[in-house]
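Missing here: one protein chain of the complex. Every other protein chain is in place.
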Amino acid sequence: MRRRPLAAALAAACAGTLLAACGAAGATDSLPAGTKEGGELVYATDREPTCLDPHNNGDMPQTYIARQYLDSLVSMQADGSVVPWLADSWEISEDGRTYDFTLKQGVEFTDGEPFDAEAVVANFEQIMDPATQSSTDLLYLSPYFDSAEAVSEHVVRIHLKRPYSPLLTVLSQAFFGIESPKAMARGLEENCQSPVGTGPFVVSEWKRGREVVMHRNENYTSAPADAKHQGPAYLEKVTWRFLKDNTARFGALQSGRAHAIFNVPPESVPTATADPTIATDDFVHAGVPFSLDLNTEGPALSDVRVRKAVVHASDARGIVESAYAGVFPYEGNSISSGTPTYDETLQEPYPYDEDTANALLDDAGWTGRDEEGYRTKDGKTLTLRLPYNSDPGETPPADLTIYQNFQAMEKRVGVEVELIPADAATMTAVKQDPTKYDIQGRYWNSPTPNVMYIKYSQETLDIDNGQNVSRVADEELDETLLEAAATTDPAEQDALYTAAQERLTAQAWHIPLYPIQTRLATRSDLVEGIWIEPSEGEPVLHDAYLLREGL
Amino acid sequence: MTVHTRDETASASAVGGAAPATAPGVVPPLDPTAGSDPAPGSDPAPGSGAGTQRPGSRWRALARRAASQLGSAVLLLWAVATIVFFLQHMVPGDPALAILGGASSNPPPETVQAVREQYGFDQPLLVQYAAFLGGLVQLDLGESYTMKESVVTVIGEQIVPTLQLTASALVLAWVIALTLTLVSAGRSGLAGRIGSSIEVVFAALPHFWLGVVLLVVFAVVLQWLPVVDGGPLGLILPAATLGIPLGGFLAQVTRDEFDAALRQPFVLSARSRGATLHDVRWRHVLRHAALPGIALSGWGLGSLISGAVVVEVIFSRQGIGQVLVSAVTSQDLPLVVGVTFVVALVYVVANLLTDLAYVAVDPRLRASIGRAS
Amino acid sequence: MKPLITAENLAVSFDGTPVVHDVSFTLRAGSCLGIVGESGSGKSVTARSLLGLNGENATVTATTLDIGGDLRSATEEQFRRLRGSRIGYVLQDALTSLDPIRRVGAEVAEPLRLHGVPRAERPGRVQDLLAAAGIPEPELRARQRPSELSGGLRQRALIAAALALDPEILIADEPTTALDVTVQAEILSLLEDSLAQGRSIILISHDLAVVERLADHVLVMKHGRVVEQGPTHEVLTHPQHEYTQRLLSAVPSAHSRGERLSDTPPQPLQIRSAAIPRPAEAGPVLSVQGVTKRYRGPDGRHRTVVDDVSFDLHAGETLGIVGESGSGKSTTAWMSLALTAPSAGQVLLDGRPWSGLPERRRRGRRRRISVVHQDSLGSFDPRWTVGRIIADALPGDVPRAQHASRVEELLDSVGLTGAHAVRHPLSLSGGQRQRVSIARALATGPEILVLDEPVSALDVSIQAQVLDLLVDLQRTLGTAYLFISHDLGVIHHLSDRVLVMQGGRIVESGSADDVFFAPQHDYTRQLVSALPSPRLEEIA
Partner (left out) sequence: MTILAPAPEDTAPAQAPQAAFRPARRTPLHSPGFCLALGAVAVVALAAVAPGLLAHQDPLEIHLAESFDAPSLQHPFGTDQSGRDVYSRVVHGAGQSLVIGLGATAIGLLGALALGLAGGLGGRFADVAVTRVIEVLYAFPGILLALILIAVYGNSAMTQMVAVGVASMPGYARMVRGQVLSVKGSLYVEAARSLGHSPLRILLRTILPNTFRPLTVLITLGIGQAIVWAAALGFLGMGVQPPTAEWGAMLNAGRNYIQMAWWMDFFPGITIVLFTLSLTVIGRHLQRATDSGAAR
């Protein structure tokens, strides 16, 4: 068994007995002069989570908010390394299949329950329980996770079915925030409404469709090692407001009714940049960029030539830059630039090339033309169905523009793209049934390049929650990625993940378009100290403080 | 929906034509079948000049009227609830999924089945309908599937901003209508022409466009007003968006009536007694002119609620409109029913208030309640 | 003594279109000046120009316009001070001349308020004024709305308002039009009282008899010009102008039956159905037997509109039904037409059942009984031309090819020409419309014509023409007339026999002369005596 001493300087400074002193020192002392401790911060975001317990389902809005009231076992840093959080230290077995976490002591959940090894075990059990309806967590864990056990009161051991080198990175996400066993036992519905963790804030109220109100956890002692300060948050209250409408959300920031907004609409970026009171903080998510996944089970797209033709014809860079007004960069690789082992040579593998596209399509036998000028083969038109969620606010307008641009570009080479607006229920059905679509726009934010396995492995097909939209079943890819998960050698990982990127690109299973970005805008004259943690781009409000009373 | 706007006026003049010519162009909203009785000949009813009324019978008549109004209100609510119930059941998708966290959730089949049984979704539709009606009779609107809160609570919270919005829009509309009418109606030349042009343009402005333009100009470019809610300042733009078109419409109606009233002999008669034009406009004509507008205000309030859906979306306001949109898309039947109920109730109450306001302005109706109906 | 009003060469034009030319008159204190003319003669415009009430687009010029001061270039404010205080103005149709949504008291108090009478004094003054105008229970009436008052009371209230500030001059513009004769008489005596108290009155009326009763001096106007003026007696007994003569001769009550009212020659009558010979006594063509009509009011109570009415109508005769508004005469007519079913009793047509049948069985016989309405315009399909209206009434057995010629014949027979066939009723005058209505009624070749107030809406000279036409038609065609009117003069002029109705009952019946000259029933006597024309009778 290899030991990995992991007590970084930062962690050591506030570790052990010193920790209490750090927390007790009082927040105000560490704040710059003229600023204010306490007060309410209004944070406006676009999408509302369906459940505040991030174990359930597992969509981005859940992690963003869960970070405020849940702590994870470890915290990831920008360079990909992890530092202690609820786990003070950990040991990984030689074969990479057993992890022992030594937990921080003296931590309590905000409902008074003690945080201990049993609690962590209960969390893993809840995640694996089908009743929790976890989606994201299961995709990360189920191919590897075997069991969790409490070795002692403060040591928890996790058994894996096979080695999983990205585990620590994975666990750093708020998707794996640790919740109070007592609260989880209330049942999913209640836990969705008001999950209980050890985090810096406590959920007070969720007014659906409007906001979540959180109050400071006065006894907060478990900030991660990379926090800007230890102890309770400066802010007394956080109002996490949902403002779906882009104009309204940005307007709220301009008028000071919100101190910070998440996802500055791309169309407002020029205004935001020009405004001296608005500071923007962009974070490029690691993981699979927003892509048009091509369903390889479809009659036309099963042919790699057709897929390549579609990619060549799409002018992916052009449609992104037009739709996102040049604010979002184009990304043509299968993982985005922020992801470890990103191979920049694959940044634009299929430049816009109408001739090549036409040649490929001719080659694939789509040589006929129907009366509208679309290509046909054996009397069938080359039609690709692209369903998207048309419920209000669900598909960002820029993405809708991308679909339209894509449609128009493909038309030039005789490929008909049919945009199918659908409501959420229909989209769920589509997700489950590969015969109902040819193309879907998807992304997958993840701190690890292993995300490729989640998105494109056969095992994902087995887990069957519709994440492998391309319906890829490729032995070569699976083997490469499993090997990468099993090795702990960075160089080896690098080589394997690069190979995977090449394989994905060569097969053109999807058309990568742009990396997902967290675009946080704050009123720099009102608030400071909000930072974005690097695993999932979660905003951290624990260190934020108001410069003066909000309006 | 503003679609009805024109129909109202048109039907008003159509019915007005057949109704006894007590007030040209004005429809008393009390009896929808007025004028349908083919009274033979030109003999007016004897005793049309009859004098005194017995107060007792008038009260009895009022009570009867109130009772019958209540009865039809209940009938109306039942009909509305029934329509919503069956319509909502036509929406594809499983309400159990809505309860379990929306269409994107992925609950195991057992859980779904359990919820189906718990809520009785496995029962035949008519049995569900009976249970639904049973709940309604006990004034129990149930719990929202998605909000996990009682429908009454949700609506109680959300109706306040909507009512604030619609009420201020209605007030604004009246201010616009009366100002335009008093400044320009019945005046020849440029003032009248400009006034009536403004009204027509105002009335033709769709909410969705006006709202966006106001938002951009006043909130984004000039930054005079906040973009999103937060106190009375945030109410200005949404209320203006809703109120301006209605104001234009009311002004048109009021102006037409104002002009008509100005041509009435009683105006000449008043002037022959020495009244100034100003006197005549304020003391005689304005009241007449306001009548059809008041009659339409109840309807106007109803249309404002529909318009509020659009305005609430533009200005990201809280309110019943937003709730309705999300309730329908997420198949939250109890909430849809609740919102529909509230809107129908607003319609009923608004019409009742209109009746009262109308009677307050036009005392002829007081007499007619006692005597004719 | 200086006259109260002196007007010389008064002319009024609207937007440059002259409407009144060259009118000159004076009004002396304590006298009554009558202005007589038919509609469109400019009499109201003349009166209003004295008050500056002709509106913004009117231009008034005069060589002299003196009402206690030169008013030729008076401002609105100068006129306003005149109105109410020096000149009271009473408009016709008190229902619309009183603000329908204000209390009667407020209307009467308005001049008091405008001329500075303190608020506290007003209610008392209002009641005095109402009482002085002959309104019983003035306190109650002051609190009521105009619609709660009868037409007569409304007219009184209007007069009370005009007299509120005790003006020297009262202009009464058609003060009795639209009132029942008995009420009309009361209003006229109210004006007489006012005159007797020393007030000067300008009385405007289309009705010579009304003017004759009050006026010392009379102006006869036609098309905006004064055609004749002079002392009333002189003008009425020795009319100089041809128009005045015509007007006088047109008054039906002054002429017994058979005399022509208008100076038009008998209409050329070439009508195919004119072949019906005047039949011998073969029983009545229409027999109304004890019919009663009850309506259920919206309040659930039953009102009896017609109560046990019986009469026979014989071939070729004219039966007049006279009564005031609400007497049930029109309902009786509608039951005779079987357009309204009687609640009790029955109507026989040609001795065969008529009222009790299903409409299906009645339809074939409908052509035997036709109707002419008062509101002929309302009885025409608004989309149709005159030709289509008449053709629509032609019996089904007339071939389509003959429609045009038949329509032309019918139009000829009522004194119109074939050219009128393509016109729209809206573009016709009231008299022409009534002629079209008669032509349509005749198109079916009826035995009986029900005439429901056919001339009430017409000016007296037009009325004369239409009445003459009816007489001519009857003489040629032998059609029986059931003639309904509120006007005793018209009834007397046209009818062989007369029924007097009051409150749904027949109170008196008999030959026209008997009823007219020797009324038996109190009500009939009241009606006859209320006619403002006895002196006129002598004159003629």
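Just a few scattered comments:
A, B and C label the chains in the order they appear, each numbered from 1.
Quick note on the criterion: a residue touches a chain if its C-beta (ideal position, glycine included) is under 8 Å from a C-beta of that chain, and two chains touch if they have at least 3 such contacts.
Keep in mind that this is a model prediction, so the values were computed, not measured.
The absent chain, not drawn in this view, touches the displayed chains A, B, C throughout the complex.
Remark: the omitted chain is touched by one listed residue; of B:75, B:160, B:233 or B:356 this is B:75. Listed residues A:267, A:354, A:483 or A:502: the one in touch with the omitted chain is A:267. Residue in contact with the omitted chain (choice from B:114, B:133 or B:220): B:220. When the missing chain is restored to the complex, the residue among A:128, A:150 or A:325 that touches it is A:325.
Where chain B meets the omitted chain, the residues involved are 1-8, 10-11, 13-15, 17-18, 21, 32-33, 35-38, 42-44, 72, 75-76, 79-80, 83-84, 87-88, 90-92, 200-201, 203-209, 212-213, 215-216, 220, 263, 299, 302, 305-306, 309-310, 313-314, 321, 324-325, 328-329, 331, 336, 339-340, 343-344, 347-348. One chain is missing from the display, and on chain A it is touched by residues 246-247, 250, 265, 267-268, 270-271, 315, 318-319, 321-323, 325, 390, 392, 397-398, 400-401, 404-405, 407-409, 411, 419, 421-423, 426. By the touch criterion stated above, the residues of chain C touching the omitted chain are 14-15, 17, 19-20, 38-40, 42, 44-45, 55, 57, 93, 177-178, 180, 206, 224, 325, 337, 339, 359, 362-367, 369-371, 373-375, 377-383, 392-393, 424, 426-427, 429-432, 440, 444, 453, 456-459, 461-462, 465, 486.
Rule of thumb we're sticking to: only the chains that are shown with their structure count from here on.
The mean-CA centres of chain A and chain B are about 46 angstrom from one another, to the nearest whole unit. Chain B and chain C have Cα centroids separated by 45 Å. Separation between the centroids of chain A and chain C, computed from CA atoms only, is 90 Å. Residues of chain A in contact with at least two other chains: none. Partner chain C is touched in their complex by these residues of chain B: 22-23, 31, 40-52, 61, 188, 264-266, 268-277, 279, 283-284, 287-288, 361-364, 367, 371-373.
Contact residues on chain A toward chain B in their complex (touch as defined above): 50-51, 56-57, 59, 130-131, 133, 135, 189, 192-193, 207-210, 243-245, 247-252, 254-255, 257, 391-392, 423-428, 465. Remark: chain B residues 92-94, 97, 100-108, 111, 146-149, 154, 157, 215, 219-220, 223, 226-228, 230, 313-316, 318, 322-323, 325-326, 329-331 touch chain A in the complex.
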